[in-house]
Structures are given as structure tokens and as C-alpha cells.
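A protein chain is absent from this complex, but the other protein chains hold their places.
Note that the chains take the letters A, B and C in the order they are written out, and that residue 1 is the start of every chain.
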Amino acid sequence: MKRILVTILGMALVAGLAWATPEEDRLAFIDYHKKRFPNVAVEDYLNGVYAINPPAYQQWLQIEEFPPYELAMAEGKELFETPFANGKSYADCFPNGGVGIRQNYPYFDAETGQVKTLELEINECRAANGEAPLKYSKGKMASISAYMAFTSRGQKLNIVIPDDARAMAAYEDGKAYYYSKRGQLNFSCADCHVANSGMMIRADMLSPALGHPTHFPVYRSKWDDMGTLHRRFGGCNKQVRAVPLPAQSEEYRNLEYFLTYMSNGMEVNGPGARK
Amino acid sequence: MKLTRRMFIQGAAAVTALMAAPRALLAWPEKAFKAGSSDEVMQALFGSADVTESGSVVLNAPDIAENGRVVPISVSSSLDGVENISVIVVENPSPLAASFDLGPGASAAVSTRIKMGKTSNVIAVVKADGKLYSAQKEVKVTIGGCGG
Amino acid sequence: MTRKLWIVSAATIVCSGLNVGTALAADQAAYDAACKAAESARQSAAEMRYEWNTIKPLIEKAGVAAQAGDYERAVKLCDEARKHGEEAIAQAKHESEAWKLSAVR
Partner (left out) sequence: MASDIRIKAKLTGDTAEVKTLMKHDMETGTRKDKKTGETVPAHYITEVKCELNGKLVMTANWGPAVSKNPYFAFTVKGAKAGDVLKVSWVDNKGGGSSAETTLG
């Protein structure tokens, strides 16, 4: 009897920890980063690992002189402005003609009960206008996303979790994904980017989680190419020797929902250039 | 400095090469790009490997490359009459990475990004008034892949 | 649903279709059983979204070994693949609660 009581108490304790509101989570997240990197201002995290790695920051500044993502941005602008076969264009699908709206993504869509990302809606826009879908991880999708992010630079992330049990469930689901260990290496996203951020893993410094989604899509020198946030999620999963989930799977969209909420209030800084 | 016979010959060869055709009009220097050592590169490009290290050549390169695929390099010089700036990565299979021929309207300052297979000395060679000057720096390349 | 069916049938082909009549039936049978068990563990882990990317390569290697008639090695590789699958399933079960302890709060 006593043992059962202890168990129940223990479960209530564990459950209680997960019951924090998203806003409490976010404030705790910022607090954690402030303590871990006392010399880094919160707004500097939009530069990712370069906020905590000065020598790499110097090289990054040189790359930023003429960043390779500008080629993708130019392509994205051209694609964005080219009408579909039916004469309509992306601008017709999005609020404000698709300009300066990145900061509102992802959002919870009450109609479908799903988290909607910008990339998902780009393809929905194409489908609505009779166009074939684009692949989600790179290529034209990344270029269009890069252009749309660029038009939103400086806008503050404004991720809303409405008073809807399904939205809260999506957030919790994303949070669970972020903190769950997986793969043969038994690492969670958080093990690398929260608990060990700033540490070296072989020749690389682990970037801090705060601000992670602000600068996507990115041109990664390792890829020699552009990639969306979900491409990067997949890469992280592979690195811990787990099979990645498809880009824009429900799990990855929920993960984006949680992770972007953690950076709420920070400026959109995409597209970015990374090593 | 004493003028040795060998240096004289090298110098003479350089002058001949110069007189034969100004570099700016020459085709892509295939031989220099195929050369296997920095001396061979300079021989192929300038007809001489007689180079002097000089503080008037400024090579800006990182101590540790973030990624060997994209290493930012810039070279500038305060020397007068700069005709060519070349970048040599000693340990690359083909050491010559880039060679810039400067016309009268160009300042002696170029920047680019290069690939480096491994840790190597990078040599910037500047040809000014027919003579070769250089600066060099070791750039460490660590291959990772977990970053970002 | 159709995708899942496809995966199952592909696995069946990989596991048993290649070696008809090339060696002793008992070895072939042992390999078939080991491979099937590995494939089933892999699928369970995948359904839980916890599949490790080590499992498929092991099963593929086992297929190559079996084709070369090295059933002993093939069985060993399939057993290892199955263990990875089982560990992934255990990981999924454990993490369904354990993640809460590592969340920033």
C-alpha cells in the first residue's frame, strides 16, 4: 500500500514537471541559456553557434560578405514571382502577399487540427493551383523559403499556441520528441544542443538550442547546398544513428512548433550560412 | 645579395617569358595548375621560383578552417606595379588554387574562397615589377561534420 | 497501408527469395527465421518512430552473406539486427516517460 502511494506520488511529480505551460517552458529555456553562457545576450542567439564561438564568427562574417544563400534567394524570388499556369501566384495564397510573414510560422490550424509550417503551405498553395508539389528538404522549396524568410528579417517570431487541447497536444508532442533519446547513440536533440551546447564533438562546436529556428533555411558548407529546417532535423537524427522521419511528417512539424516557440520574440534572421 | 649564375638564368628566363607575351593575354595556365609542388607552380607561372618573403604581402586566412570546403582567403599588397597574385595550397594535390592577372585599373587586393583537403601552408605569391614576393600561413583543417 | 504492405513483401523477398536450393535446408531455414525476427523487430521500432539506422544495413549484409552460402555469418548478422531492433523498442518504451526528467524547467 505504502509502495503504491509512493509510486503514485512519483508519477504525479513526473507528470507535474511536464505540465508547465509553454510560456513557463520558454522562460526556463532562456534562463538556462543565460546561466550557461552568461556573456551572450539573448538576441545574439539568432546567429546560432557563432554567438558562442568567436574564431568561427570571424570566418562567418567573411562568408556573410557575400553569402552563398544569395544565389538561392535570387532563385526563390524569381520562383515566387513567376505565376502558375493558371495565372495565380504564391502571393495569392498567403497573408500580406507572402511578404514578411515568416515570423508567424509554424502555427496551429484549428480547421485541420494540425501544425502548419511555411514549407507545407507552399506546397498546399501549389496543389490548390494545380501545380506538382516540391520536395521538402532542398532545391526550389528551400529557395522559395529562403526568399520568404529574407522578406521577414527583423520581424520577431510570434508563435501562438491557442487555447485548444489539440494545439497543446502538438506542442507537448514536439517537446517530447526534442527531449527523447533515440538512435544507437542514445542521444536526444537536447542532449547535444541543450545539455552539451558549446562543447566540442570531434571538430565541431555544438550550437545552442535557443535561436535555432531563426536562421533557416541555411546554406551549409557541409552540404554545399541549401536545406530546410526539416532537412537538418533529419541530419541530426542520422547522426545519432536513428532513421530520420520524412520532412514535414507530423512529428517534425510538432517539433518545429515546440522549438520555434522556445525562440519566440527573437528576430527572423534567415536564410543563414553555416559550416 | 650576390647574383649567382643560376639566379641570373632564372631571371633571364622570366624576362623572356614576360617579353614573349603579357600574362593577361595568355590562355589558362594549364601547366601551372597541373604542377605538383609550389616551386613547379611558380616555374610554370613565372618562369622562376626565386621568391622573397615580404611583409608587403598580406595574406589573410583563418588559423583553423571551419570547413575545408570553404576557406576564406584574401591577399593584398602595398607594393607598386603588382601584375599577378597567386594562391598556392602546398598540400593540395594540385597546389595552385587561383592566379589573378591584374591590369592597370586593378588594386592589389583580391578575396576568394578555396578548398583545402587537409592542414597546409597557404602561400600567396605576388609578382611586382618582375619580381616575386610571398607571404605564407598555416591553415589547420579539421574534418568534422556534426556542426551547426 | 499500401506502403506498409510493400515493405513487408520486400522484406520477405530479401529474407527468403535469394537462396533457393543453394545449400542445406536447415541453414537456409535458420537464416530465414533469424532474418524474419530481425525484420519484425525493425518494423516495430519503425512504427514507434524509433528505428535505428544500423538495422537495415545489418540485414542487407546478412543477405549478401547468405547469398554467398555463409549462413552462419548471415544468422549472426540477423541476430545482431534483431537485438538492435529490440533495443530500439526498449528505448522507445523507456523514453515515453523518461524524457520528462531531462526537460528544461
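Just so we're on the same page, a contact is a pair of C-beta atoms (placed from the backbone, for glycine too) under 8 Å apart; a residue touches a chain by one contact, two chains touch by 3 or more.
Fair warning: this is a prediction, and the values are worked out from it, not measured in the lab.
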Omitted chain - touching chains that are shown: A, B
Touching residues (missing chain, whole complex) on chain A: 65-66, 68, 70-71, 74-75, 78, 224
Positions on chain B contacted by the hidden chain, ascending: 24, 28-29, 33, 69-72, 74, 89, 92-94, 96-103, 105-107, 109-116
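Operating definition for what follows: only the chains that are shown with their structure count from here on.
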Name the chain whose C-alpha centroid is most distant from the C-alpha centroid of chain C. B
Indicate, using Cα centroids, the chain positioned nearest the centre of all protein chains shown. A
Could you give the separation in Å between the centres of chain B and chain C, each centre being the mean of its C-alpha atoms? 55
Chain centre separation (chain A, chain C; CA means) in Å: 32
Between chain A and chain B, what distance separates the C-alpha centroids? Give it in angstrom. 42
Any chance you could list the residues of chain C touching two or more other chains? none
If you look only at chain A, which of its residues touch chain C in the complex? 14-15, 17-18, 20, 24-25, 28-29, 32, 175-176, 179-184, 186, 188, 190-191, 194-195, 238, 241-245, 251
Touching residues of chain A toward chain B in the complex: what are they? 48-49, 55-56, 58-60, 62-63, 65, 201-207, 218, 220-222, 224, 232, 239, 274-275
Per the touch rule, the chain B residues reaching chain A in their complex are 62-67, 69-70, 72, 111, 113, 142-148
